[in-house]
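Comments concern the structure below.
Heads up, this is only part of the complex; the chains shown haven't been moved.
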Amino acid sequence: MSNVEKRAGRTSRLTHVVNELCKSEHGMLSWLARGGRVLPSRDQVIEAAEALRSVLFPGYYGISELTPENMRFHVGATLDRVVGALQEQIKRGLCFECDHHGPECPGCSDKAAFITAEFIEQLPRIQHTLATDIRAAYLGDPAATSTDETIFCYPGILAITYHRLAHELYSMGVPLIPRIVSERAHSLTGIDIHPGARIGERFFIDHGTGVVIGETCVIGAGVRIYQGVTLGAKSFPLDQNGHPIKGIERHPIVEDDVVIYSGATVLGRVRIGRGAVIGANVWITHDVPPGTSVTSPA
Amino acid sequence: MSNVEKRAGRTSRLTHVVNELCKSEHGMLSWLARGGRVLPSRDQVIEAAEALRSVLFPGYYGISELTPENMRFHVGATLDRVVGALQEQIKRGLCFECDHHGPECPGCSDKAAFITAEFIEQLPRIQHTLATDIRAAYLGDPAATSTDETIFCYPGILAITYHRLAHELYSMGVPLIPRIVSERAHSLTGIDIHPGARIGERFFIDHGTGVVIGETCVIGAGVRIYQGVTLGAKSFPLDQNGHPIKGIERHPIVEDDVVIYSGATVLGRVRIGRGAVIGANVWITHDVPPGTSVTSPA
């Protein structure tokens, strides 16, 4: 077979594969059915989240040559860039779910501008809460030598930072974007916090790999959690089609100052009372009274 | 000591360290002994895997400005680039293990071209199976608001996508490359699936961090697994030198529609019967009959 024939064969096969991959009939490419509106860009969302982290902790991430004198210039320039990028992605997220037809969607555009502005104004408050988390990390880990070390290195700090940003967007009704942010944190730290979870101040997760915190969790102030802890759903009711019913409150409530050691599993809408201590690898599916200490049977 | 002397000292020390690091006598740099054939490039393999993901889910990754109209151009251009890059890495993988001496190896080159072409033709089939996985993720998680969200954000979808690609290459006898792909997914998601594992359609891993699925696992259709689940080997026989015997079937068989909750451990060539439910943190080393529900003693 000549080279030309070989190539011709290769091309027609490649073209065939491309056509197959671009078919929408197997239902996976659902965006095609919605008129092909532009989807959010994961890379842009992740870049925005990293930039937000750098302005929440000026000097620790991003430009490390920051001085007290040039901070405002750099924080301002970064924040300004984030505003533009985030607004575009929020618009895409909104547009993706809205009923409007066609590529242009002024409603989503306006709403995205409004939400972005509101969100940006919450940053100082979020920073303030993060300051309490950092303090908690320093106090909660004998290996921590300074608060700076916790900001620089602790995966738990990264996870709670991204969560507080994602939760804010989630609360404002932004689709898709908060989940992209929280899954980024999950990928980097092994800590999986659903953006819907409500978490109080002075929150500390040590080590963190394998931690799962579900969508409808409510966590008080001063809670400390170790690696491998699951705050999950016990089971979930199905509708008449056998599909899970969305949006039911199905995850634990954890009150203030609770400590949950590594590998413990708490399932269902149970309440762990204030100051309770849950031992490692313990399995909980019922309420735990305040101040109780639950340890492994072994 | 003068600056010149200082530098001279520093140089001779650096040269000494370099020479030590490049010594092969401690046996680590085994590729030196094989005539120094060029090793695969992890970065190239990872880039190819990401590009493949972008053509399997056009519009969700990579170029996010994709429209129904320009899809074929971009999918074709990306796929064409992948073909070249992947073929080179497969050749290196094959060449690394073959007995041919010297830098040029026409046999491996031809075989790599053949394997790559075959592999590319499987992509539509792989995409079709992934569509069932996505559906399973949407149905299996009450927190999922759309199939798009699962494609965009779910680590379990990333893991099974990379696994289906890696397993295809593994089945074609490509060395090293499939493992690089699966370890990339492991690094990003905390889900460690050996490329050898055989996994049916409609597979869903939720959260996923800490999941381990061993080389000789056989998993049916419609299986759902949660974070921290191990499908591992119980122990492995050693040969007369005390080395583990490679290639023995030593991991579980999981039949259709089984659910395994978080932290459960299943070890050895046991069979989990169709429709069985394995509770969280449960420890299994024997067969489980179909339809059985195994829960934690606590």
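Note that the chains are named A and B in the order they appear, and that numbering of residues resets to 1 at the start of each chain.
The rule is simple: a residue touches a chain if its C-beta (ideal position, glycine included) is under 8 Å from a C-beta of that chain, and two chains touch if they have at least 3 such contacts.
Since the model is a prediction, treat every value here as computed from it, not as a measurement.
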Which total copy number does the whole complex reach if 2 copies are given here?
6
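Please note the rule applied: only the chains that are shown with their structure count from here on.
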I need the rotation angle between the copies chain A and chain B from a CA superposition, between 0 and 180°, in steps of 5.
120
Distance between chain centroids, defined by C-alpha means - chain A, chain B (Å)
25
Chain A to chain B touching residues, read off their complex:
10, 13-15, 17-22, 26-32, 36, 38-42, 44, 96-97, 175-176, 179-180, 182-183, 186-187, 190, 192, 194, 196, 209-212, 214-215, 228, 230, 232-233, 236, 243-248, 250, 263, 265, 267, 281-283, 297
Can you list the chain B residues touching chain A in their complex?
55-61, 64-69, 71-72, 75-76, 79-80, 83, 117, 120-121, 123-124, 127-128, 130-131, 134-135, 139-149, 151-155, 188-190, 207, 209-210, 226-228, 262-263, 280-281, 296, 298
